[in-house]
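Of the protein chains in this complex, all but one are displayed in their positions.
A and B label the chains in the order they appear, each numbered from 1.
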Amino acid sequence: MALTEERPPLELTTGGADVQNDRPLGVFTRPTATHGWKSWVTTVDHKKIGIMYGAASFFFLLVGGFEALLIRTQLAVPGNKLLSADLYNQVFTMHGVTMVFLVVMPMAAAFANYLLPLQIGARDVSFPRMNALSLWVWLAGAIFFNTSWLLGGGANGGWFNYAPNSGVVFSPSHGIDFYAVGLLIMGIASTVSAINLTVTVLNMRAPGMTLMKMPVFTWMTFIVQILLVFALPVITVALFLLMFDRLFDATFFDAAKGGDPFLWEHLFWIFGHPEVYIMVLPAFGIVSEVIPVFSRKPIFGYPFMVGSGIAIGFMGWGVWAHHMFASGMGPISVLAFSLATMFIAVPTGVKILNWMATMYGGRLKFTVAMLFSVGLVGMFTIGGLSGVSHAFAPADTQQTDTYYIVAHFHYVLFGGALLGLFSGMYFWWPKVFGYMLSEKAGKWHFWLMLVGFNLTFGPMHILGLQGMMRRTYTYTQGQGFNMWNMVATIGAFTIAVSILVFMYNIASSYRKHRRNPVNPGPDPWDARSLEWMIPSPAPEHNFDEVPVVEEFDEFWNRKYGHDENGRLVRIARTEDVVQTGDATDVHLPSPSYWPLVMACGFPLVGYGLIFNLWWALPGALLLVVGIYGWVMEPSTDPSASHGHDDHDPSHDEPDAAANELPEGAVDTEAGTGSEDVAASDDAPAPEPAMATTEETTVG
Amino acid sequence: MTTTAEELDNDSPAHPGEHHDHGPTDTFYFKIFLILVAITALEVSTYFWSSWFGKDSYKVAVPVLLIMMVVKFGLIASFFMHLRFDRRILTRVFYFGLGLALAVYIVAMSVMNIWTDNGNTRFNDPPPNAQPTTTIEGGAGG
Partner (left out) sequence: MADIALEQVEDLEFPDDIHETATGISNPKLAMWVYLASDCLLFGGLISTYLLYKNRPGNIPGLAGSPLRASELFNIPFTSMTSFILLMSSLTMVLAVNSIMRGDKQRMRLWLVATAVLGGLFLGGQVYEFTEFVREGLGYTSNVSASAFYTLTGFHGAHVGVGVLMLLSAVGYSFRRDIQAEAIEVLGLYWHFVDIVWVVIFAIVYLIP
């Protein structure tokens, strides 16, 4: 059979089932690397993709953090000349966009990608190549967005980019074009990922895992994906209208020509409010995993945790105009949105109370992960309280556009989302990388960060109420803002030090692990959910045997039961419950380079739209060729071996390409079984399914 | 894997499951198509109502158009898109998105005062208030 022959290097091995109909399409053979950088750029493994999201988003945390330090240095003293007004506008805009779209969202995506399939007992997401596409397209968009610095200046209209300031008249540089196109590109990535994860949660759960047995993190991530799926099209419309205004002389937001800047505000905030829940719900999910583990108690009120998450997601659609109280929209609208905003505090309050109730009476262990989670509970409460004060429209009219608002959203986004994400990093680091981060250094990280964070943003409440305006590059002597600004700047540098401590922690823990490798084992924390049932780092195939789930906290309930008095007793040793990761006959989707090909097309189209339309042609070509190449290739290369092939070859079926895109399908019945046996007998290709756990992921 | 499918309604009325050979027949689809054509013809006829029935006919024409639009939408979604015969979750997913879109955009357009005409051609501002809400002269507030 043709598939078992040694192929000359340039012939396509898409491995279509109907070999006689096969015609080469791509230039290169299908990637088969399992080690080295090639295995990373062509991977479709959700775990590797998650790690890459995490690494890239951490890099952008440093970029956005640097932009923040520039802001704080500029504002440390009155009349400072570090940044001109225009440069300041660019810095705070890029800082905002970076932190929202290049840090918090992708970092949450990192956790979602790595953990979701594990927590539901699946082997991967429903569309592995789409998953890779999301990563690369996002990364392409993120880099594209930042090239604006070199190509005429960054976006300078604020992350919310109100019209008419965003038009060519007031913002002639290309910065806002990069904003519009960059966000469109990243929006495509997020939409694809959201559809992927939604279908994964609905369709790929292990047997017995009903929706109400899923971990809270999975639920929160699921809600976030649904929010993304429905919110992103709205900002897509807004960005297209903006782009048409700027590039094709439309006048959608130009009041002098019949447009209405108010439309931008509506479209942006209809997206923008669900967006902030998109940012914080994953952190809520992380905390809902961490606190029960380190309280040795189940999450208090699981149905209410799920229900409040759904409520937040749903009600989040009804409050967007609270960002527009001062826009002149009239008293009835203001009243309606003010009321809705007050109501949305309720489900969040339910969560806070449930976390506290989980801790109450538990055997608390304040590991670094637990410290960050408890930190979230505290800091988010503060941010939430200032948020409630914004809900009262008359009060908000005083607060809006002042530093009081800056304080609020940093408390909920930094004190909420980011602290939660750090908690998750410390918690799941052993699972992902196979070694523990130092608790000692972690505690320095936490306390420095907590103190620095409160020093930075706490005084902003005062500054705001004293009247310091936001988005202004300086303030004058005699306004009374000097001291607290200086305090805030000191706090900002303290945060920076804490991040350095974190980076030091990673480096030194990794070095220590290399010198003296001690595997933390599958379950270093004595945790509760399915991902702790497999070795650390997680083997490529995830589970040896797909677990059958009988109850919530399935893994915990296999280790522990209750005696007659209702007290917790151990019913099985951890070693007996966890899986060994030794399975070698697992079929996994094969790597592919088409997602990368397509991802390279998007920035080219972007440069074409902004500068010269000719650039868009190669970009469009890459996109089209990428799509067709992708469709023609089955999701699992049937010529790839899968380890010691000693079972009935008729089981071997390449998974239908119908997995990936609707319009292409590969016949799975056309006698592929025998090809696989033959292929694995003589093909020296490295095994895509690895039993060894130490090498496939590198810290 | 029915344990996990149970919580999702799969008691779709006529044809549970997907790959069955006795789905709607070609003739059935053609009949639906004819209904759609008839409705479209009726819709198009409203274009002429103002000349047949007078200027005010739009007050009837608009609701009629909206209703017919909804009926066509429903027919295509339920039959051509097979929602009527598929598992209910698909219907719920789709109509949730549709409902969300309707709710959000109707509210947004209402906030932009699309339904009222206060003579302001530039913006759909709210109508100007009749009196100021606070008076400076007068006694102490309370």
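Going forward, a residue touches a chain if its C-beta (ideal position, glycine included) is under 8 Å from a C-beta of that chain, and two chains touch if they have at least 3 such contacts.
None of the values given here were measured: they were computed from a predicted structure.
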Of A:Leu116, A:Leu183 or A:Leu267, which one is in contact with the hidden chain? A:Leu267
Residue ranges of subunit B at the interface with the undisplayed chain: 1, 4-5, 8, 10, 17-19, 21, 23-26, 29-30, 33, 36-37, 40, 43-44, 46-47, 50, 58, 61-62, 65-66, 68-69, 72-73, 76-77, 80-82, 86-87, 89-90, 93-94, 96-98, 100-102, 104-105, 108-109, 112, 114, 121-122, 124
In the complete complex, which positions of subunit A touch the hidden chain? 16-18, 21-23, 123-124, 126-127, 191, 195-196, 198-199, 202-205, 207, 209, 229-234, 236-238, 240-241, 244, 248-252, 254, 256-260, 263, 267, 544-548, 550, 583, 585-589, 628, 631, 635-636, 647, 651, 655-656, 658-667, 670
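By definition in this document, only the chains that are shown with their structure count from here on.
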State the interface residues of subunit A toward subunit B in the complex, per the touch definition above. 202, 205, 207-212, 229-230, 234, 255, 258, 260, 262-263, 266-267, 270, 317-318, 321, 328-333
Using the touch definition up top, name the residues of subunit B that touch subunit A in the complex. 1, 3-4, 6-7, 89, 97, 100, 103-104, 107-108, 110-113, 122-126
